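The block underneath contains the structure these notes are about, expressed in C-alpha cells.
What you see is the complex with one protein chain gone and the rest in place.
We just call them A, B, C and D in the order they show up, numbering each chain from 1.
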Amino acid sequence: MAKTVEANVPRKARSQMGEVWHQFRRNKGAMVGSAIVLIIVFVALFADVFLDYDTQVVGQNVAERLQWPSARHWFGTDELGRDIFFRVLYGTRFSCSVGLVAVTIGLVIGVTLGAIAGFYGGTLEEVIMRSTDILGAVPNMLMAIVIVSVLGQSIWNLMLAVGITSVPQFVRITRAAVLTVRNQEYVEASKAIGLSNRRIIFKHILPNCLSPIIVQATLRVASAIISASSLSFLGLGVPAPSPEWGALLSGGRKYIRDYSYMTLFPGLAIMITVLALNMMGDGLRDSLDPKLKK
Amino acid sequence: MEEQKDMVLEVENLNVKFVMEEETVEAVNNISLHIKKGETLGLVGETGAGKTTTALSIMRLVDSPPGVLECDKLEVCGQDVMGMSITELEHIRGGLVSMIFQDPMTSLNPVFTVGQQIAESLERHEHLNKNDAWKKAEDMLELVGIPRERAIEYPHQFSGGMKQRVIIAIALACSPQLLIADEPTTALDVTIQAQILQLMRELKQKKDTSMIMITHDLGIVAETCDRVAVMYAGKIIEEGNLEEVFNHTLHPYTEGLFNSLPNIKNRRSKLEPIRGLMPDPTNLPRGCAFAPRCNYATDACRERRPELVSFGGTHKAACLAYENPDFHIERGKKNG
Amino acid sequence: MAENILEVKHLKKYFKTARGTLHAVDDVSFTIEKGKTLGIVGESGCGKSTTGRAILRLLEPTDGQVIFNGQDITALSSSKMRQMRRDMQIIFQDPFSSLDPKKTVSQTIAEPIIENKILKDKKAIDARVRELMATVGLAERLVNAYPHELDGGRRQRIGIARALAMEPKFIVCDEPVSALDVSIQAQILNLLQELKEQMGLTFIFITHDLSVVNHFADEIAVMYLGQLIEKAPTEELFDHPVHPYTRALLSAIPIPEVGIERPERILLRGEISSPIDPPDECRFAKRCNYVCDQCHKSCPQLVEISEGHFVSCHLWENFK
Amino acid sequence: MHRYIIKRLLLMIPVIIGVSFLVFFIMDLAPGDAVDILAPEGATAEDLEAIRHDLGLDQPVIVRYVKYMGGMLHGDMGVSYVSKTDVFDTYMEKLPATIKLSFASILVSILLSVPLGIYSATRQGTVQDNISMIVAMIGLSMPNFWLGLLLIIVFSLNLGWFPSGGDQTLSSIVLPAITIGTGLMATLTRTTRSSMLDVLKQEYLRTARAKGIPEKIVITSHALRNALIPIITIIGTQLAGVLGGSVLTETVFAWPGVGRLIVDSLNMRDTPLVTGSIIMTTILLSIILLLVDLLYAVVDPRIKAQYVAKRGKKKHG
Partner (left out) sequence: GSLTGCGGNKNAPAETGSASLGTAAEGNSGGAAGSSEINAAKPAEGMALKEDIVIGMQSKHTTVDAMDASNTQHNYMYRMVYDTPVHFNNTTKELEPSLAEEWSTEDGGKTYIFKLRDGVKFHNGEILKASDFVFTFNRMEGTTSCNGVFLKVESVEAVDDLTVKMTLVDPNLDWPYMMTLPTASIMNEKAVTDDPEKGPAVGTGPWMVDSYEFGNYTKLVAFEDSWRGAPNAKSFTFRYIPEDSARLIALQNGEIDICQTPAAIELGRIEEDPALDLISYKGGSLTYMAFNTQKDPAKDENLRKAVAHAIDIDSIIAVAAEGRGEKATSFWGWDEFGFYDCGGYTRDLDKAKEYLAKAFPNGNAALDISVGADRKTIAEMIQSQCKEIGLTINIVELDSAGISTTTTNGEHQSCLYGMGFNIFGDDARRILQPGSAVNKAHYDSPEVMELLDKAVAEEDEAKRLDYYKQIQENVYEHVPYIPIYYADGFIGVKKGTGGIDIYPTSHHDFSNIFVPAE
C-alpha cells in the first residue's frame, strides 16, 4: 500500500458547526449583527418579564397623550397616552414573529417547490413555474385581504398572508440556484452511489444553494414587517391594541407632521432589526460556504 | 555593458507575499531572472510553486492587496518597472511586455468581438485610429491562421484552439519585446497543442521576441525552450540550459519530477512519485522547502535554506547536499 | 477465453440541443475482460465521459445495450439499477466539483455505506471509513476536513475511497489524474495500480493523456467525435498505430528528453468539428491528411485487422 | 427569434386563465361585495337585491366567471361595477402615469445602486464597502409612506422645489420616484455588487489589464458589461413590481396610477375592474420579462446565439 506521508496538514480538523462558528466569529459585521439580533430575540422572549402588558403596553392614559420624548417617556407617548418605548419594546415580540414566521412559511413552500422544479425539470417544472407566475401576479394586498378576511383577523393569519405572498420569489431563486448546482459532478456522484432523488435534493443540492436563499430570506424579513404595516392601513394587521411595529407605524401616520416621533421609533426599530438581520445573514452565508474561506 | 543592452528582462531578488487576515502566503522568495533578446526561458514547477505570480510581478499585475511585491531590480528593456506610475505601467503592459494566459476559454471577454479585443490594444499602444487598428487586428488574425472575416465574431463562436490563437494575436499585436506565456496549452488537446506550439515557435522567430514559457510539462520545455528554471515553493531550485537540466540534473526535486513521468517508451517502468506534497506556502519549513520529501535530505537540509549555487557554466542549483563533494543523485549517476 | 465482465453494444447517446441533435456517443461497441483495464482516449468533447456515464446509466443511453455480468442493465428498473451500482462505480475527473463542498471527508466516504445499508452499526461504519481512508492513503486526522481545505491529490483520494466504499467490481475512471500535478499524478496512478492488482478490479480508464494510458491500460480505445476509431492492446497500438488520427495523436506527445531524435510530428489541420447532426461521412475526413473521395461518401466500419486490433478507416490497408 | 417570442406570448394564455380564475374566486371568497359599497345609506333589503341583480351578483361565481371569460374572448374585459366604465379603458387611463413613475423610479434606483454596487465591489471587505451596503439597506427598511411624507415636508413644503403630489408637471415625478427608487436600492445594489465581484475574478479582466487598458475602463466597460445580466434581471423584476403599482407611494403623492386603482377597486369589491386590471398587469409584466430576456441577447452575444440557433433550426425543418 502506498502510504504517503502526511506532512503539513493544512488546517486542524473542526466539527462542522465549529467550523461555521469559527468563520462566523471572524466576521465583525456579522458579529455585531448577531449581537443585535440576540438582544432583539431576548427582548422578544422576555418582554413580559420587564413589562406589564395590561398597564404599561396597552394601558391608556389620556392625560399624558402625545408627549414628546422625555426622561419619563423615552420615546414619547401616543394619542392614547401609551408609552411608545414600552410599546416598541413589546412590539418586538409581534414584529419578529411576523417577520420570521412569514419568511419561514415562504421559505419552506418556496424552496421545496423551487427545488423540485429545478431538479426534475420538464413538465413538472413548467407547471410549478406557471403556477408561481399566477400566484405572483395576484397583488399581495388582495391575497392578504382574502386570507385575513376568510380565515379571520389574527396574527397567525397575517403571517400566513405575508408568508404566502413571498412564495413566488423563493421558488424562483431556489430554482435558479438548483439549476447551477444540479450539473455539478458531486450530484452525479451521489446518484452513482445509489442515493434517491429526494436525498440528493435535500442532502446535496439544497445545502449548496443556501447563499442566495439566505440573502433573500433576510431581506424578506424586512419586507414582511413592512408588508404587515401596509396591511395595518387596510385594517388587516395584527388586531389592536397589540403594539406590532407595522401597526404602530400605520397608527402614527396621522401624526407624522406634528408628532413625528410616533413613526420615527418604530421605523428605527424596523430598520435596526433589518440591518442586523442582514449583517448576520451575510455573515452566515459566508461562513456556511466553505469555498469562500481563505 | 554590451551585454546589458541585450537584456530584455532583469529581475533581482523578487519577493512576493500575499498578506491576508490570518496568514501570509510567501508565494515568491528571492527570485532572480535574466532573459536576453530572442531567448526563451522555461519556468517549470508544480501547482502553487509561484510561476504565475512571478510572471504577474513582471507586469506588476499582482492583486494588491493582498499581494506585496518587493524587488531589488525589475527592469524591462532597461526601463525601471518598479518605479513606474500606474499610467506608465499601462503603457508598458501590452506594449513592451505581453502575456498569454493559461485558459483560452476564460481569458477572452465574452461580450466583445475578437476584433475589438485585438484592436483595443493597438489603439492604445500604437495610437492607431479605429479603422487602422481594426485593419491591423484583422492582419493579426490572419497571421495566427484565422480568416480575417472572423474578426467580427464573438469568442463563443470559436473553438478552444482558435481562442488561444486570438489571445496570441492580442499578445503579439503591439510587437512586445517580452512575451510571457503562462501555460498556454494546458487547456488544449494534444493535437491542438502541437499546432499552437508550432505557431508560437514560428512567430517568435519572425519577430525575434524573448519569451518566458511557463509550464508544468517538461515535454513542452524540451521542445520550445533554450533555458529552464525549475521552481519549488516560490524559489528557483535549479536553473540552466536544456542540456544541463535534463541530462545533468542536479536537484533531487527535478529528478523526482522526471521519475514521476510515465515513460511513453517503457510502459512497464514503475512510476516513482515524489513522496508527500508541496509544503503549505503559509508555513514554509525553516530549512529547505523540499527537505521533507527529499530522499537525500540530511539534518542540515532541515535547518538551513540553500542558496542557488553555480555548478559551472550556466547551471545552478540550490541544494545543500552538494556541500558533500561526493554527493550525486541517482539520475546524475545514470546520465553520467 | 476469460469472461467478459462488460459488453457494450451499439451504445448511442444523443442530446437534444437548440442547434440540433448532438451525437455525443454514436454507435460504440466494445467488451472488457474481467480484471483488465480498457483505456479510452480522445480529444475533448469526443464523448469519452458520456460513454462512461451511459455505461453506468448516470445518463440514460439513447440506444444500445450495456451487458454487465451477463445482465442487460439498460433494461433494469431504477431501484434494481441502484442495487447494481454497488458493483459499478465511477471516479470523476474534477476533484473539485465531484465532492460536495458542504460535506466532510468522513461524511462523503460514509454516505454510500449508510445509504446502501452496507453497514448499520455506527462504530462499524466509522471503522470502515478509517480503513478506506488508510487504503487510499488519507491521514486519519483528515476525517473532519472539508474538501476545500485539501489539495487536488487528496481530494481525488476521497473520490476513490467513496467509490471503493461500495466494494465494486468495476470502476470507470473519468480522467482521474488529468487535473493533478505530475508528482501527485504518479502517486494516484500507483494507488490505482495497486488497487487493481489487489482487488482484481476491472477499469475503464478515460484520459486524453496517452502516456498515462500507456502506463495503465491493457487495451486502448481511441475515440473521435462520438465514435470508436481504433482499438488495440496497448503495445500493439503504440507500436503499430493504423488510423491517421491515432498516429497524429501519438506523434503530438511532447517528449521530455533533450538531444534525442524526435519522430517527425504529424500536424493536423483544424480542430475537432461539431458533433451536432454530423453528416454521413468519415468523422475525421475534414482533418485527415490522407482524405479521399471514399471518406466523404460513407462512414467506415470498425474492422478487425489483426487479433484484437480494430480500426475504422477506409484506407487502413495503406497505413498498416 | 420570432418563434421564441410567439412561444412566450402563447405561454401567457394559461397564466392569464389561471390568474383570472384565482382572482375571480378570491374576490368571491372575500367578505363583502360591491353591492354594499354602491348602495346609498338608507338602502333597503330590496334595494340591495335590485343592485345585486343588476350587477349579476346573484348568479353563482362559476357562471359569472364563465361569462366574464366569454367576454374576454371577444376582447371585452367587462364594465366596472362602481364607475360603470369599461375596464380596459379605465386601466389604460391609469397606465401612462404608472409607466412614467415606474421608469422614473427604476432610473433613480439604477443611478443610485449601480455606481454604489460597483464602488463597493471594487472595495470588497473595506469599511467603505460596509457603509455602502448599509446605505443601500436604509431605503429598504423605511416604509414608503414614511419616506414619502418626509420628502414632501422637506422638498415640497420647506424648500418648495417640487410639488407635493399629483401628476401635473414634469417635476411632480421627482419625489415619488425617489421614494420608490430608494426602496429598490437594496436589492439592486447588492446584486450589482455580487455580480461585479463574480466578474472581477474573471481571467479576461486580467487579460484586459495585461493589455494596458486603464483600470477605469476595465471596470466600467469590460467588467460591467459582463455583470449586466443579473443586474438586468433584477431591474426587470423590479420594473415588473412597480408596474403592478405601488399603492402607498401613489396614495401619499396622489399619483393616479394602477396600484391605487387596483387596491381601491379591491376595497370596493369591483370584481371586473380588479380582475381586468390584474390581467392587464400580468400581460404587461410578461411582456416586460420577455423584453428583459431579449435584452439579454443584446448584452450577451452568447445568449443571442441561442435565439439565432433556434431560427436556424426552423429553417432546416
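Methods note: a contact is a pair of C-beta atoms (placed from the backbone, for glycine too) under 8 Å apart; a residue touches a chain by one contact, two chains touch by 3 or more.
This is a predicted model, so every value here is computed, not measured.
Trainee: Of the chains that are displayed, which are in contact with the missing one across the whole complex?
Mentor: A, D
Trainee: Touching the hidden chain in the complete assembly: which of D:Asp28, D:Glu93 or D:Glu203 does that?
Mentor: Touches the omitted chain: D:Glu93.
Trainee: Based on the whole complex, identify which of D:Ser102, D:Asn226 or D:Thr251 touches the chain you can't see.
Mentor: Residue touching the absent chain, from the options given: D:Thr251.
Trainee: Pick from D:Gly18, D:Pro143 or D:Pro163: which residue touches the chain that isn't shown?
Mentor: The one listed residue touching the chain not shown is D:Pro163.
Trainee: Applying the definition given at the start, please give the residues of chain A touching the unseen chain.
Mentor: 54, 58-60, 62, 65, 79-80, 145, 149, 153, 232-237, 239-241, 250-251, 253-259
Trainee: In the full complex, which residues of chain D touch the absent chain?
Mentor: Interface residues of chain D facing the absent chain: 30-34, 36-48, 50-51, 54, 80, 82-85, 90, 93-94, 145, 149, 152-153, 156-157, 160, 163-167, 251-254, 256, 260-261, 264, 267-269.
We adopt the following convention: only the chains that are shown with their structure count from here on.
Trainee: So which chains count as neighbours of both chain C and chain D?
Mentor: A, B
Trainee: Which chains does chain A share as contact partners with chain B?
Mentor: C, D
Trainee: B-C or B-D: which has the larger count of contacting C-beta pairs?
Mentor: B-C
Trainee: Between chain B and chain D, tell me the centre distance in angstrom, where each centre is the average of that chain's C-alpha atoms.
Mentor: 53
Trainee: Taking each chain's centre as the mean of its CA atoms, how far is chain A from chain D in angstrom?
Mentor: 23
Trainee: Would you mind listing the residues of chain D that make contact with two or more other chains?
Mentor: Within chain D, no residue touches at least two other chains.
Trainee: Considering chain B alone, which of its residues make contact with at least two other chains?
Mentor: Residues 277 of chain B each touch two or more of the other chains.
Trainee: Give the list of chain D residues in touch with chain A in this complex.
Mentor: My answer: residues 11, 14-15, 18-19, 22-23, 26-27, 29-32, 130, 133-134, 137-138, 140-143, 145-146, 149, 153, 186-187, 190, 244-245, 247-248, 262-263, 266-267, 274, 278, 281-282, 285-286.
Trainee: In the complex, go through chain A and note every residue touching chain C.
Mentor: So the residues of chain A in touch with chain C come to 1-4, 6, 9-11, 13-16, 19, 184-186, 188-196, 199, 204, 207-208, 288-291, 293.
Trainee: Using the touch definition from the top, list the residues of chain C that touch chain B in their complex.
Mentor: 43-44, 151-154, 181-187, 189-190, 208-212, 214-216, 234-235, 238, 248-249, 251-259, 262, 265, 267-268, 271-272
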